[in-house]
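Yeah, one chain of the complex is gone here, protein chain that is, but the others are all in their spots.
Chain naming follows the written order as A, B and C, and within any one chain the residues start at number 1.
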Amino acid sequence: MKAPTSLIVGGVISGVVLTAAACSLVWTPYDVKLLDVAQKLRPPSLAHWLGVDHFGRDILSMLMLGAQTSIAVALLAVGVGVAAGAPLGLWAAARRGGVADELIMRGNDLVFAFPSLVIAILITAVFGPGAINAIIAIGIFNIPVFARLSRGAALTLWRRDFILAARVAGKSSFRISWEHILPNILNLLIVQGTIQFSLGVLAEAALSYIGLGAQPPTASWGRMLADAQTLVSLAPHVALAPGLTIVLTVLGLNLLGDGLRDLLDPRLKAARG
Amino acid sequence: MIRYLLGRLASLIISLIVASLVIFFVIEIIPGDPAAYMLGVGAQPDTLAALRAELGLDVSKPERYLRWVSGMLQGDFGISYTYRSPVSEMILERMWVSLPLALYALILSTLIAFPAGIYAASRRGKTGDFAVMGLSQLGVAIPNFWFAMLLVLAFAINLRLFASGGFPGWDKGFWVGMHALTLPAISLALPQAAILARIMRSALIDMLGEDFVRTARAKGLSRAQALRRHALRNALIPVLTIIGLQFSFLLAGAIVIEKVFYLPGLGRLIFQSISSRDLIVVESTVMLLVFVVIMVNFAVDIAYAAIDPRLRRRR
Amino acid sequence: MTLLTVEKLCVSIGGASILDQVSFDVAPGEILGLIGESGSGKSVTALSIMGLPPQGAKTKGSIKLAGEDILTARERRLCQLRGQAMGMVFQEPMTALNPLLPIGAQVAETILVHERVSKAEALERASQTLARVGLPPATFPLSRYPHELSGGQRQRVGIAIAIAMRPKLLIADEPTTALDVTTQAQVLDLLKGLVDELQMGMVMITHDLAVISTMAKRLAVMQSGRIVETAATEELLRKRRHPYSEALFAASTHKVELPPPPAAQRTLLEARDVLCAYPLPRQGMLTPRRALRAVDGVTFTLARGERLGLVGESGCGKSTLSRALLGLEPLQSGSIMLNGAPVRPNAADTQWRRTIQAVFQDPYGGFNPRWRVRSLISEPFHLLEEPPSGAAREDAVVDALTAVGLCAADADKYIHEFSGGQRQRIAIARALIIQPELILFDEAVSALDVSVRAQILDLLAELCRKRALSYLFISHDLAVVRSVTDRVMVMQAGKIVEQGATEQVFSAPQHECTRNLLASAPKLQIKNSAFQ
Partner (left out) sequence: MLKNLLAAMAIACAGAAAFVSGAAQAKSDITVAIQLEPPNLDPTGAAAQAIDQVLYANVFEGLTRFRADGSIAPGLAESWEITDDGKVYVFKLRKGVTFHDGSSFDAADVKFSLDRARAADSKNAQKALFASIADVAVIDPLTVKLTLKAPNGRLLFNLAWGDAVMVAPESVKTLATKPIGTGAFKFVKWVKGDRIELERNAAYWGEKPALAKATFRFISDPTAAFAAMMAGDIDVFAGFPAPENLPLFKADARFQVLVGSTEGETILAMNHKRKPFDDVRVRKAISMAIDRKAIIDGAMFGVGAPIGTHFAPHHPDYVDLTAKSPYDPAAAKKLLAEAGYPKGFKTTLKLPPPSYARRGGEIIAAQLRAIGVEVEIANVEWAQWLEEVFRGKNYGLTIVSHTEPMDIGIYARDDYYFQYSSPKFKAVMAKLNLATDPAARSALLKQAQTILAEDYVNGFLFELAWPTVAKAGVKGLWLNQPTAALDLTGVSWAK
């Protein structure tokens, strides 16, 4: 069946990236704080598996630290999206057709209308670049995604008989949303979460590529790419390593998301159930 | 049908008004003063004050907002602080790069995604399906600015088939312009094609499971005919929404690509105006982009009604 | 000369055997009934004949249509046969037609696929076929879209599509199950007429014995993938050889022994001039917005211990009334009193909710898949001031489960571990757990198979014996309502058109609509039983 293969491959790749990030909290092959300019741009060797960058720092260590930033920013951005988006979606579904529903939906369309990268630049221009502002900038554009998703799923659930039974049992819309609807849309949120997580990694890379993501000395893949870009003819490995790492991480997360969707997909579950 | 469109038009106008308020008052709180940026380090306080007066920066915010909105309604976005020329003229010049680039990338993406999505859906579960889905996963995962860099390295520097960037202008001929936009369009189109192919595939698979496709097969239509004549048209509705969203992203989201190919597009205009605190330009450009996105959504709604009779008469 | 011979047909999907040695044949002009409960493989048989087996199915044996074996034919040949030599009508009219194409084009397509004719000629023949199935072009132009037609009309378009090329064989898979009684009767007559006129062989598949006994000359009874008995309908009505056929017939004519109603008592539920109306989309810019009166001035009372029935075709407003009675739907005017307390959707005090509970139709949508049965059943405790907790709560759950014929161990299971019948038992347990005075059954058994339905109705009767249970039983199925109610009301277009003792209303209907309902409902004349 298709599901396990993408689940396994996705799981393995994401696992590797996560462990690298976790391990870099404690240990990295070389201390990236010590610059050794004399060593700069050495190609991959036994000492430095992925070579050295333009300040003489070990690229593998930089990538591991960069994984920390990417994962933290992308994860928190998804957190912002779910924490704000899901309740909004549930509330809109509970008040379907009412003013709240209309307002939330119009608000969603408006946020979607704004060009995401431009708003990210504006936020960092106002509050200064940095990981926190990148989280806010990316998070804002996750909110409508989760709001729309949870509203759609909740609307179909509101029509089901077990919700009628709960209303006959005297439960309020809020309580029904919390006890009945939220548990049944968790699968969708998890699957969409992984997709938005991978998009978050890409967005963080783009932001730091134009200099607005995490600032030095915190490492970031996007900035590594921007610094290495001019050296692409001189030392291609410096530009290739971060690019490939981003591709692998996003690919891993997307495969994981696909695998989870097939695993938790209600339709398949119903067929099995 | 008319009532349906009138309803949409009303909500559209409200969104525009709300958008203009949000844009103006968010952007106005950006610290930094355009006059100081222009006169640089050596300027005296009195020259700064004089320049600020000339640029009309000393007027209160609400009044400036009203002046900006009333100007906008007559198509005049005001005068840029740093460029000292009409903002509408500058935006028009940049629009001549960003719009064709967005359209070019959208067409490329659709031309790739439709056949790929249909092929994958019709061979669901077989190797063909895996191959297309695998490629699309890769396409989504590659950051387009990195892909652009590789394209420049391969085709501009080494094979010299394309210019490394820049835009010669349409007056040098349509094909010369398109030639210059080819590499940027490809790097923009790749991730969008990957996304669209996946959505096309899943929409088609959903439709193939519907009863009316089984009815068509029972009539004697072959699998391919049933897909083309019945499933495809129904699958267009979800796909259309995505194409609408993609167009608005391509128009505004190409900032990074414009940087790599040093194209004089809207994205770079916004980026430069923000760093030089030319706020009147930033506000007008973002407002225009929001306006285009809302109009594109409105066009997609009309397309819905054209495709789906259920929306036409009864609503 | 037999038109269709099915010889030892076996179908398996991923190792699980779906059909096992199915054999039968059909002669031109003859209707063969294929009867069986859900999951017996009826639909798979039909689809295999059309050469459209489900994904990944392996087939053995042979299906010969006029001598040509379908199972070995190449796809290109099958495409020629489908629609031309054999046509198929499906169960669900709402989704069987392409919503984006007009009905004329969809019927003409059957012709255009098989014959080199001009579009205009195809459309002309399509309009003749539509006229023949009762959709004259004057009132139903070819340009109409499916969403503009009723269920019955769409099913007629489906039939037109199937017979446009005058096929030799017609397969009908539960053609009238989704229709209401009066429309069902008309569609059945249409099918019978077409079979005679075009001398088609027809295989009709259904789970409803009464329907098939009026249509088919010969019946084949299927049970989990095997044909247990095939015989002429006349003979089967007199005597069933196979035990399963006997059980099926018995369940279809099952008689529930309802204990006599207790002496008249105080009024429990009183509805007076209840009006529920929905604003219709405005037609013209100027005309005032018309409103659809789903429930239009309904007045009735229900006394404690009384079993009241409510019958009506789909769309007559009975589900809107049921939601209003449960306080889930606002009233435009009129009032509903329950034990003297007014019923209003978002009323502050919800004490009146403790006196009424409900059992709904959909066994598969009625329960939150993530909760165990224990919490599903005890949800109504939320209404009590101090709901029982700990041991008392567990006892209440176990009592409720045993009362409906389930066991204590079931409390820890999830709902997907139960069959349709068991799920409705759990729904009843949920409704009874806080001992409400009134239960509302809204199409509670409509989604169940005949045999399971009989068991649930027996359970109901037994509960009535145990303690004075008053309920309002809503259904479109006349036979079911007749067997479990003392008094019955007939509803049409939002109004109660007739009300009275069940036997009196069923034997001597006053209102023209009741008479029509009773006439259209197919009756199963078992020769040796007094059931009428």
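In this text, a contact is a pair of C-beta atoms (placed from the backbone, for glycine too) under 8 Å apart; a residue touches a chain by one contact, two chains touch by 3 or more.
Keep in mind that this is a model prediction, so the values were computed, not measured.
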Touch partners, limited to displayed chains, of the chain removed from view: A, B
Selected from A:P29, A:P87 or A:P236 as touching the chain missing from the view: A:P236
Options B:G32, B:G173 or B:G209, residue touching the unrepresented chain: B:G32
Subunit B residues that touch the omitted chain in the full complex: 31-34, 36-44, 46-47, 50-51, 54, 82-85, 90, 93-94, 149-150, 152-154, 156-160, 163-167, 169, 259-262, 264-265, 268-269, 272, 274-277
Contact footprint on subunit A, counting only the chain that is left out: 33-35, 37-38, 40, 54-56, 125, 128-129, 211, 215-217, 227, 229-234, 236, 240, 243-244
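Assume only the chains that are shown with their structure count from here on.
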Topology of the chain contact graph, where touching chains are joined (line, ring, star, complete, other): complete
Distance between the centres, which are taken as Cα means, of subunit B and subunit A, whole angstrom: 22
Residue ranges of subunit B in contact with subunit C within the complex: 3, 210-212, 214-223, 225, 229-230, 233-234, 307-310, 313-315
Subunit A contact footprint on subunit C (complex, rising order): 323, 326, 328, 350, 353, 356-358, 360-362, 364-370, 379-380, 382-383, 416, 427, 430
Touch list for subunit C against partner subunit B, complex: 50, 52, 75-76, 79-84, 87-88, 90, 92, 95-101, 109-110, 113-114, 145, 147-148, 158, 161-162, 281-282, 285
